[in-house]
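The other protein chains are all here in position, but one chain of the complex has been omitted.
Up next, subunit A:
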Amino acid sequence: MPKYEIGKKIKAFREERGLSQSKVVEELAQLGINMSRETLSKIENNSRSISAIELKAISDVFGVDMDDFFDEEESEDLVTFFRRKNYSQNTLKEISQLQEMVKIFIEQEKIYKKEKY
């Protein structure tokens, strides 16, 4: 993802969680990162770059991996969606098995239809 997309992604994660910019700034302060609401706004609008330390703190506030800010494209991975919503490791494992099951059955359908037509 190009660098200028990171701001957009931060904004999307924040809105998904129903957090205000002020609330995020407050939580960042608790992690020892002093950032003003105006600065966060600039970052979200891509008019200020973000440092690696700041990005790490923001990913902690949202409960996501830093990698999630750099997705090349929309992921088809169900586990990724659930991870973004802060589900536990146990849930992620179960979701991953469900996903595997769906994939396998869809594959069987493909094999069957190729055979038939």
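Heads up, the rule we're going with is that a residue touches a chain if its C-beta (ideal position, glycine included) is under 8 Å from a C-beta of that chain, and two chains touch if they have at least 3 such contacts; residues count from 1.
Definition applied: contacts and distances are computed from a predicted model.
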Hidden chain of the complex, named as in its UniProt record, picked from "Nitric oxide reductase F protein", "Zn-dependent peptidase ImmA (M78 family)", "CRISPR-associated endonuclease Cas1" or "Lactate utilization protein": "Zn-dependent peptidase ImmA (M78 family)"
Among A:6, A:24, A:40 or A:95, residue touching the chain not depicted: A:95
Touch residues of subunit A, complete complex, unshown partner: 15-18, 74, 76, 78, 81-82, 85, 87-88, 90-91, 94-95, 97-99, 101-106, 108-109, 111-112, 115
